[in-house]
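One protein chain is absent from this view; the other protein chains keep their places.
Order of writing sets the chain letters: A and B. Residues in each chain are counted from 1.
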Amino acid sequence: MTGAVDKQGLAARLGLTLLNLVLVVVIGGFAAAALVRYSPGFDVDENSWNPRISAATSEALHASRARENELPRFYLNYLSAALRGDFGQSDSLKVPVSELLRDRAPVTTRLIVFGTAGGLFLGALLAWLAVWPRKSAGEIFSVTISGFFLAIPPAVLALFFFFEEAPLWIAVAFAVLPRVFGTIRAVLANVHASPSLLAARARGVRPLTLAVRHVAGAALPQWIALAGVTLVLAFGVIIPIEALCDVPGIGQLAWKAALSRDLPLLCGLALIITFVVACAQSLGELLGWEGIGR
Amino acid sequence: MKLLFALLLCVAPAFGTASKELRFAIPGEPKSFDPLHLEESNSQTISYLTSGVLVKINRVTGKLEPELADSWEIREGGRAIVFHMRSGLKFSDGSPLNANDVARTLARALDPKEASPTGDTFRSSDGPPAVQAANARDITIRYKSPKANIDRLFDQLGITPARSGKLPASAGPFFVSEYRPGEYVRLSRNPYYWKRDPEGHQLPYLDSVRVDIQTNHDIELARFLRGESQMITRIEPDAFDRVSKEKPGAARNLGASFDSEFLWFNESPSKTLPDWKRRWFTSAAFRHAISGAIHRDDIARIVFRGHAHPAAGPISTANAFWFNRSLKPRTADPQASLKLLATEGFHQSGGVLRDREGHAVEFSLITNSGNTVRERMAQLIQEDLGRIGIRVNIVALDFGSLIQRIAKTLDYEGALLGFANVEEDPIEEINVWLSSGPQHPWWPSEKSPATPWEARIDQLLLQQASEPSREARKKTVDEVQRILEEQEPVIYLVNPDYLCAIAPSVKGVQASPAPPQALWNIERLRIE
Partner (left out) sequence: MKWLKRAALVVLASIALMGILAPQIAPRPYDAQSRESADAPPSSAFPMGADEIGRDRFSRLLYGTRVSALLAPAAACVSIVLALGISFVAVSGSRIVFFGFSGLTTICLSLPWIFLFIILRAKLPLNTGPALSVGLTFGLMGLAGWAWPARVFAASIGEMKQSAWLMQARSAGVREWRIAAVGMWPHLRAIALAQFRILVPAYVLSEASLGLLGLGVPEPLPSWGNLLRDLQHPDIVRSNPWVLAPLGLLCIAMVCLELLQSSREAAL
């Protein structure tokens, strides 16, 4: 996995990774669709308990929505349409899924990108405090902060920021922070102890050059992989935050879709999420290091 | 230039007080903007604000008032009704509205292929009515036999334009001008609305209404207290107390609403229910004993913070016309409950109630999760029944799973639910009481009534459905309430008060317990 590979080997690896990606996305999407289809509450809707609607009308409404009952056929049709960019129409919102995603993507992207960047920055700051000054006070402080934010539910953190009228991406950053702190700390500790860094310090290299070339540069593949994985982490944190704080993003969409068993929407979301996660994992693998979350 | 100035002067009085936007929230997405496809309360709320109807029930006086129709007559002993429309009516897109549009709307509602819930209201046991527009202003609707409530029904028929669209035109005070899924619906003032106030100003006073989609009640409350919204149409008891403290004039308690909270037991021949348990649930004495062991006053005091009244049956005590005044809420008496249970062979041993075969009395109570009020009620009930030796297991389920159990698989024992936005006339809930009704709680869609009293209720309900006189129907409905109190297949707990928060800047509100409570006269609301 590590070590030098020739051009042919790299092409083969890329090809296999791509194949793996496609397989994973297709199977992942199907597994998600199956979970939704066979969960209780799929085949009923609120009309069943609405006294104003007669049995006949309820049956007729139900029949008009019965096209998803054959799962394999539905999934195959769905996939072929998805390849053309058509992710179907949401059952609960009656709007094309691609339109929903397009409208909501900016909100969620903003939260994820700023939240990830903020979380990585704060994590790096704390990790530096824990490793570099070689003082136990710094380590205790960093570790305490990390533990504190690990314990708070992300949604509660977000609500707090919401009521204080502060931007929500800060809550995402604080939620991501403890989950990356350990990894960054491990990498920094390794770099700190490495012979090349010691030699550079002994030669009197300036702190800025030290930071850029010997710290960031030395572990660049790891940082890139970490960034990718953190984005995935941030998305997991976003769902409860958006759901609780009524933020009109993709996380809230996923939660509402789950509650209303909206199969086309959930299928679309599953395909996209699996694709993003798979890309992040593949990136880490290709770069030869997956020291996530130590 | 002079012409423009003159025009501005003419319209200025109309705009004088109507320069604001009313903002409030609904808890979920409106599934449809088509008045013929209102399947849940959020779509219903939007429809109340946008649909043009022939007649409207004044929610305060209960009288029927002319809207798109300026007069009407009931003929042939309640079998037919003739409406006379106003002239010069238009939809919000400028297209004309006349009797032909009414006929077309009604035909679409009654079309089985359309599967319109509104159509269900207009069908009778003899089938759909014949609809005939004699000319552009007169329309006759004729049933084969007399239909109860034949005039008041039309309060619910929103007239639709010929051209449908994503954001359809409407004939009410507002029309849907913008919809962002998950965020809000904006309703803009209908420039062609026919109604004027006594001074001759065109209504509505408001320029627009912004209906936010907000699931989180705490955020809704925070927005209201910050002044970002002017109304909370349904507020929870905890939040109500907070508004009372921080904005005393804004919190309004309109007294008991028509809503109710209740519990019942599964009496259907479900395979998952053991026979000995079904024997408990089908015994009226058992049900009375359970009902008598529950402290309704504690529920009203603790769960609803005093903003609820113990219920005395399916019709709320606040429903002045239809409630049977001879009925009283049951007071808690655990000792009397134990005596009643003893007559059925139940006995206590070691603090546990057992039936005559020795089975410990234990059952599960399902309710919907995410509803704090209902979960707290369940905990109080669990404790109350625990005191007489009955073990209750509370299971809170998401709504889909819950409906699956009570409406489809019938795999449950006890259930705790409620009805909200209940209409004043009990004919709206007939599917709950008819034994063949799909929402007949303890045994949905019975093939035939399982007991003589259920058969009697069926008979009475069908009788009043074709009775044109409200007073005659009242006598029949009183009898139905009496039977339901005698048998208690559904144990009614409380009627929550209707609580809302209205900012003092909103004028003209005449809130009443009947839905849509504070919004029924939206065209006369203004913000100062």
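Methods note: a residue touches a chain if its C-beta (ideal position, glycine included) is under 8 Å from a C-beta of that chain, and two chains touch if they have at least 3 such contacts.
Because the structure is a prediction, the values reported are computed rather than measured.
One chain is not depicted; across the entire complex it touches A, B.
Touching the missing chain, out of B:Glu21, B:Asp93, B:Asp207 or B:Asp238, is residue B:Asp238.
Residue in contact with the omitted chain (choice from B:Tyr48, B:Tyr412 or B:Trp442): B:Tyr412. Touch with the chain that is not drawn comes from one residue among A:Leu14, A:Leu35 or A:Ala63, which is A:Leu35. The residue touching the chain not shown here, chosen from A:Pro106, A:Pro153 or A:Gly217, is A:Pro153.
Shown as candidates are B:Asp197, B:Glu344, B:Glu375 or B:Glu428; the residue that touches the absent chain is B:Glu375.
Seen from chain B, the chain kept out of the figure touches residues 218, 222, 238-239, 242, 295, 298, 301-303, 362-364, 366, 369-370, 375-376, 378-380, 382-383, 393-398, 401, 411-413.
Where chain A meets the omitted chain, the residues involved are 1-3, 16, 20, 23-24, 27-28, 31-32, 35-36, 38-41, 130-131, 136, 139-140, 143-144, 146-148, 150-153, 155-156, 159, 163, 178-179, 182, 185-186, 189-190, 193, 232, 240, 244, 254, 258, 266, 270, 273-274, 277-278, 281, 285, 289-294.
In this section, only the chains that are shown with their structure count from here on.
For this pair, chain A with chain B, the centres built from the Cα atoms lie 41 Å apart.
The touching residues of chain A, counted against chain B in their complex, run 40-58, 60-61, 64, 92-95, 100, 103-104, 159, 162-163, 244-246, 248, 252-253, 256, 259-261. Chain B makes touch with chain A in their complex at residues 29, 31-32, 39-40, 112-113, 115-117, 119-121, 123, 180-183, 213-216, 218-219, 222, 398-408, 419, 428-432, 437-439, 445.
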